[in-house]
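Can you read through this structure? Questions will come right after.
Note that one protein chain of the assembly has been removed; the remaining protein chains are unaltered in position.
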Amino acid sequence: MSDANLQVAAATAPKTQKQRGLWSDAFHDLRKRPTVIISSFVILVILLIAFFPGLFNFHDQNVKYCDLGLTRGAPSGQHWFGFDEFGCDYYAQAIYGAGPSIQLAVIVVTVTIIIGGFMGVLAGFYGGWVDAIFSRVVDVFNSIPFLLGAVMLLTMFRDVQVPLIGGRLQAIIPAAITLIIFGWTSTMRLIRASVIESRGLDYVQAARSLGASDMRIMFRHILPNAMAPVVSLIPLSIASMISVEATLSFIGLGVRAPEITWGMMISSGAPYFTSGFPRLLIVPSAFLIATVLSFVLLGDAIRDALDPKLR
Amino acid sequence: MTEVKVKSEILPDADPMATLLRVEDLRVEFHTRDGIAKAVNGASFSVDNGETLAIVGESGSGKSVTSQAIMGILESPPAKVAGGRVLFRNVDLLTLSKERARRVRGNHVAMVFQDALSALNPVWTVGFQLSELFRQHRGMSKKDAMKRSLELLDLVKIPAAAQRLREYPHQFSGGMRQRVMIAMALALDPDLLIADEPTTALDVTVQAQIMRLLKEIQLERNMGLILITHDLGVVADVADKISVMYAGRIVEQAPVLDTFATPAHPYTKALLKSIPRLDTKGQRLEIIKGLPPVLTDLPPGCNFAPRCAYAQEICTRELPLLATVAADRAAACHFSSEVIRDV
Partner (left out) sequence: MSSPNGDVALEVKGLKKHFPIRQGVVFKTTVGQVKAVDGVDLTLRKGETLGVVGESGCGKSTLAKLLVGLETATEGSISVRGEDVTKLGRAGMRRLRRNVQMVFQDPYTSLNPRMTVGDIIGEPFEIHTDVVPKTGRRKAVQDLLDVVGLNPDHINRYPHQFSGGQRQRIGIARALALKPEILICDEPVSALDVSIQAQVINLLEELQDELGLSYVFIAHDLSVVRHIADRVAVMYLGKIAELGTEDEIYEAPMHPYTQALLSAVPVPDPTLRGLRDEIVLEGDVPSPANPPSGCRFRTRCWKATEKCAAEEPLLQIRAGAPHPNACHYAAPRDVVHAVE
């Protein structure tokens, strides 16, 4: 903003009676926007589908029930999306396919933020040799090409069973670990940069001059400020993790069978696109695109809203 | 697209006998989240060749917005020129086509900003940026453009100019960068130079150098100079006449000696009494109570009334218009004659 705009903005600072922090200010801003409302609604629906697929099981379709005799059957009243090549109900597949993808994305994003955040804050705050070591570690990880590394790792440990966890998690964990290994570096870098920027701020200096301990400064002053760019990136990260997982599933390396994901559905549905059964590709793609788009739009909106216009 | 080689092609209707710049009832609005801010709410003033007008005000006064409106560089949205005329030799700059307006900038009216670092492009050398102006606007060859650029750097007294043409903006000190910006502003021989807080970010010894340079150049070229500032010391040193702005309006207009000796508006008077002076000690600083105005929520009547020592009931009802109080002097106050009389 030009100087003049800033001055006008400062001169219009609301002398409101309500006490509103920066976060609630942003929230109030976002509440009004149509893209935010629609994306949030879609995301809510998708999350419900992911965590409570049973709610959407209107006609009692059983995911496991597959009748080869119904292979590639057409949609009907009972079976909205028809059947896939194994005769399994496609609607059920799509619904149950949401779960693994989303859960994987959420786990990966959460863990990368924790790891990246931890290392980023330490590296940014202390600088010096701490930063030097952590940054070199990041460099090493970064020098491995993402997709190549992920594919390699997943191929090598394709059939390895992780002890002590069962079922759904077993199917997700290997892919999750791989994505975390190759994903934490960008979060670390982002947080580190944010911390370095916050470190020099006057109010951090003020806290130091009051005698605040390092811990206090990190948690009370720097972290809340440094987290802002990260928070706005969360939806975008989730979106990209979902996409990456779809890619990996497409080449058979993502979430493992017997779980279903949209990527797998796309993978098996693609060959039929031109041979008369386009819906086998269209259905999972539509779900995937709708989900990713909603997260992206929401992430963009949050990022814009958190951008401090008035300081 | 033909580039203009001769300046007189840009504004053929300009009347060389008319006042250099006359602003009439300028109004600029900003559309913000909290409503419409009347950043400039009816400003009228004029500058002629060889004259220095100082526009004085604090944040929210509208002084920067005014200068940007004259230059035609307001960001709209959120800004919008809501009325008034900006007459450059009788040609209204606000009604020009975008293309014409672009050519007027630099050729007739130029601006120097507060922060040279953001006004200069960091990835090009200073020589390149200067010579670009000549190549673009005057169709000069590279060699000639560089030669002119060298002359310009000499004009603004940058030592070792030839060497410095090859350097980048970040290699210059703050004061030197400001000189480069002045050089760029003067490149196309503008008739009017607007300097928006040109020395606020500089050290005081550098500030003195830059202000001296501006005055010298103004004298040499008989340029009109509009100086936007909040520093009354600088104003006392260089201005011929002053317009004091408050909450988007001009509240006082007078020759500089009159304004300082016997201010006609309570705001001017209070301002003068609240600033410490270098040559007096142990003075009592008078404060102006209250807060600067909120542009989206201006009180009815006089904008300064809530903070004014002279305010009476009429001031909250009726907006005082800028009216003549003496020869060449105008003030927007119901009680200006009292203000002038009081010591």
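So that you can tell them apart, the chains are marked A and B in the order they are listed, and the count of residues begins at 1 in each.
In this section, a residue touches a chain if its C-beta (ideal position, glycine included) is under 8 Å from a C-beta of that chain, and two chains touch if they have at least 3 such contacts.
Note that the coordinates shown come from a computational prediction; the quantities given were computed from them, not determined experimentally.
Engineer: Would you indicate which residue among B:69, B:155 or B:256 is in contact with the undisplayed chain?
Structural biologist: Hidden-chain contact among the options goes to B:256.
Engineer: Which one touches the absent chain: A:52, A:86, A:157 or A:203?
Structural biologist: Considering the complete complex, A:203 is the one touching the chain left out.
Engineer: Tell me which residue among B:107, B:207, B:243 or B:303 touches the hidden chain in the full complex.
Structural biologist: B:207
Engineer: Check the options B:234, B:264, B:295 or B:322 and report the residue that touches the missing chain.
Structural biologist: For the chain that is not drawn, the touching residue is B:234.
Engineer: Write the list of chain A residues that the hidden chain touches.
Structural biologist: 10, 13-16, 19-23, 201-203, 205-213, 216, 220-221, 224-225, 308, 310-311
Engineer: What does the interface between chain B and the hidden chain look like in terms of residue numbers?
Structural biologist: 58-59, 159, 173-176, 203-209, 211-212, 230-237, 239, 256-257, 260-261, 270-272, 274-279, 281-283, 285-288, 291-292
Going forward, only the chains that are shown with their structure count from here on.
Engineer: How many angstrom lie between the centres of chain A and chain B, each centre taken as the mean Cα position?
Structural biologist: 50
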